[in-house]
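Got a structure for you, questions after.
All protein chains but one are shown in place.
Going by the order they are written in, the chains are A and B; count residues from 1 in each one.
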Amino acid sequence: MAAVYPNPSISAMNVDNPLKALEREGLERAMHDLIAELYPICRSITGEGVRETLRLIQKRMPLEMHEVPSGTQVFDWTVPLEWNVSDAYISNREGTRVVDFKAHNLHLMSYSVPARKKMRLEELRPHLFTLPDHPDWIPYRTSYYTENWGFCLRHADLEQLSDGEYNVVIDSSLQPGSLTYGETYLPGETTDEILISCHVCHPSLANDNLSGIAVAVILAQTIASHARRYSYRFLFVPGTIGSIAWLARNEHRVSRVKHGLVLTGVGDAGKVTYKRSRQGHAEIDQAMAHVLKHADGPYDIFDFSPYGYDERQYCSPGFNLPVGCFMRTPHGKYPEYHSSADNLDFVKPESLAQSYELCLSVFDLLEHNSTYINTNPKCEPQLGRRGLYRAIAGQQEKHSKELALLWVLSGSDGGHSLLDIADRAGVPFNQIFAAAMALVQVGLLEECLKPVKAHE
Amino acid sequence: MAAVYPNPSISAMNVDNPLKALEREGLERAMHDLIAELYPICRSITGEGVRETLRLIQKRMPLEMHEVPSGTQVFDWTVPLEWNVSDAYISNREGTRVVDFKAHNLHLMSYSVPARKKMRLEELRPHLFTLPDHPDWIPYRTSYYTENWGFCLRHADLEQLSDGEYNVVIDSSLQPGSLTYGETYLPGETTDEILISCHVCHPSLANDNLSGIAVAVILAQTIASHARRYSYRFLFVPGTIGSIAWLARNEHRVSRVKHGLVLTGVGDAGKVTYKRSRQGHAEIDQAMAHVLKHADGPYDIFDFSPYGYDERQYCSPGFNLPVGCFMRTPHGKYPEYHSSADNLDFVKPESLAQSYELCLSVFDLLEHNSTYINTNPKCEPQLGRRGLYRAIAGQQEKHSKELALLWVLSGSDGGHSLLDIADRAGVPFNQIFAAAMALVQVGLLEECLKPVKAHE
Partner (left out) sequence: MAAVYPNPSISAMNVDNPLKALEREGLERAMHDLIAELYPICRSITGEGVRETLRLIQKRMPLEMHEVPSGTQVFDWTVPLEWNVSDAYISNREGTRVVDFKAHNLHLMSYSVPARKKMRLEELRPHLFTLPDHPDWIPYRTSYYTENWGFCLRHADLEQLSDGEYNVVIDSSLQPGSLTYGETYLPGETTDEILISCHVCHPSLANDNLSGIAVAVILAQTIASHARRYSYRFLFVPGTIGSIAWLARNEHRVSRVKHGLVLTGVGDAGKVTYKRSRQGHAEIDQAMAHVLKHADGPYDIFDFSPYGYDERQYCSPGFNLPVGCFMRTPHGKYPEYHSSADNLDFVKPESLAQSYELCLSVFDLLEHNSTYINTNPKCEPQLGRRGLYRAIAGQQEKHSKELALLWVLSGSDGGHSLLDIADRAGVPFNQIFAAAMALVQVGLLEECLKPVKAHE
């Protein structure tokens, strides 16, 4: 099963104990270092590269590695043969490697079948991929489910090639093996889960998606060291086939997933972007919108669409899980996307750190969001005699604490969560939560066990 | 009953066979020619002019003529006496006709009672109608349900009249007869109907409403030659009393009307305008909004109001049928409205053709709009092995066909029609429909027999 990380402080859990973010500088370095360490590995949807990646993650957090044998049926899909590469190149008559997998693993199209051929440039061309608009970048191409082979190269290099004959060598293997994914389960007070998923199938591409892996790892470390109401499940899966395999194997348990985020492309310098779940108004959607609204800086939120990352699977109509996608510049909207320019310089330590902090704020909000009932619903309670209201009245009004208390009392009718109240009041959640805790303390508020979601 | 036009190709019906518009040039000529042929006829809500009009329509399409006798009670109304005119004029002492019905049938107020009088200009004035702001135009006036008589003339001509005595002659008849309307029924695969209604009571006015008649006739010709799911009913009725008479006689069957359009003023050069049905969110309203959004050019959509054309009757609260009104510049919003300036030059062949094409697109959309169910709702199906997905991935994204497939799979949960999905995806209906048909073909989609309209 999933690696089970102990929940060290449940007994000492204090509901108003926030998920505290790590200190900025160490955080930035830790994430960028992890990306740098993972960057050279040749990953694909199967193979040793994924295993090596997961082992490096295991050095930082408990992680269970799962193997799904080639040929396993997972819903409409079949787990493919395992792909590994020892060498691949194109050499000219002089024996010089003009394209060399060992120089950059993007040079070989992923899942290229083994080949040993002599070909003239004209015959080769259909197997060569370049980016004419960015002649110094190597593109990234895959052919997972159709037998094929190919090389990706700088357009500038292609233009230097003479017409003669070339030697094509692909020492790859496509053999029965398995698909590998990693899973960590951090149990909380309840079995209700928050799912964090990122893909681990891309080779030397830093933002897409080593950035997601790095943020997920540090999130897991942080969450593991705090008491928590929710259980957290971290998935490190090959894109599409990996999440499908996990869903197929866990179909009976997915109803536990109450909130989820796919993390992808969270390291570039662009603004934060959130793509809503297919449900559109799930609590994760509301929480993310709230956190982004009250955080500094620009952001975008857009509606679900069925193209993107593994939210495609989690949100497929048969599951329709409340899983959104957290990213910075969306895929395909930056020129470096799926090219060698998505490198270590492209991911910014401060972007990684901000992405981490925003996700943590969302989880912290979800941990503390509940629906309460005002125990004194007829007229306001006398807050003054409980020390919750200023003694001398009549002054100009800047009493955000008192106002938060009044919002909580007014809104806590069993049909509105603290987040609903914070949104209506237009104030950050933590102010409303602090007010709620103060009211619980004096007995004016009780958690509502059967909230009725009001029609708004 | 209604003329029944055979549905020649039901057995060969192919759901993805579009209602194909006629070729532009012949179309424009056919419509303008019909308007020119109908223009000189003196129509009113009853009388020979209506019959002559319907007979000319019958030369182009099968049409049943219905006669409803004077005195027949139709809901709150009574079919009036039949009105016919042989001659009408005002002549001066010299015997010169200064206002002459034979020169332009707008000169006589519709339903003017017979008269033979000698009157001085001052006595005549309350019976004379002009447009002082447009001194060269003849206005259009009616007095159907109050006994009266009057003449309409150019204000410039009125100002030339000397003060002396005039001879008023109205050789009209108001006698028991009948109200005449035309009806054509084009049966489809189902008895669910699309209603197209236009009024045929206006004399020499080209846009209001010979344009509606012309577009309806060519629509009927086009639809008759295509296989169709829906049955179509075309009504050519005198305004108000005609639609009321039809509703009174067909009360038991109106529930078959699933969508409807009143066509009026569809030939002027102004932009297209759609007035929603009283329901406001009926499928016809959604379909028209979709077609107009994705068509070229400016348009207006506005909410139902209870003033206008026969949609007033179809949408009365006791029927509340999903019938909108399709027009160009709304009635009363162009100065030529209800005057002799609404003539053959005022209706533009290209406007008529565009109106026709837009209506046909709406009907085509309605023909093909259904709710489907994704038969593989858990995770995406593997489209690649069905030939529906590109073999080599990783490239920049311009895959509108694949995206349409994903939208259909994601949206087809039994609660959303293809039109709902197209609207959410923001793409033209035909792309979504083509994707749906491709998915049906490979068994990934099935029509949903009991769609549940989701609350959005």
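One rule holds in what follows: a residue touches a chain if its C-beta (ideal position, glycine included) is under 8 Å from a C-beta of that chain, and two chains touch if they have at least 3 such contacts.
Owing to the predicted nature of the structure, the values given are computational and were not obtained by experimental measurement.
Engineer: Decide which residue listed in A:116, A:252 or A:385 touches the omitted chain of the complex.
Structural biologist: Missing-chain contact among the listed residues: A:385.
Engineer: Out of B:104, B:275 or B:312, which residue would touch the omitted chain in the full complex?
Structural biologist: B:312
Engineer: For the chain that got dropped from the picture, name the residues of chain A it touches.
Structural biologist: Contact residues on chain A toward the absent chain are 374, 376-382, 384-385, 391-397, 402-403, 406-407, 409-413, 424-425.
Engineer: Going by the touch rule given at the top, which residues of chain B touch the chain that is not shown?
Structural biologist: 74-77, 109, 139-146, 148, 150, 240, 243-244, 247-248, 251, 278, 303, 305-307, 312-313, 315-320, 331-332, 337-338
One rule holds in what follows: only the chains that are shown with their structure count from here on.
Engineer: From the C-alpha centre of chain A to that of chain B, how far is it in Å?
Structural biologist: About 54 Å, centre to centre.
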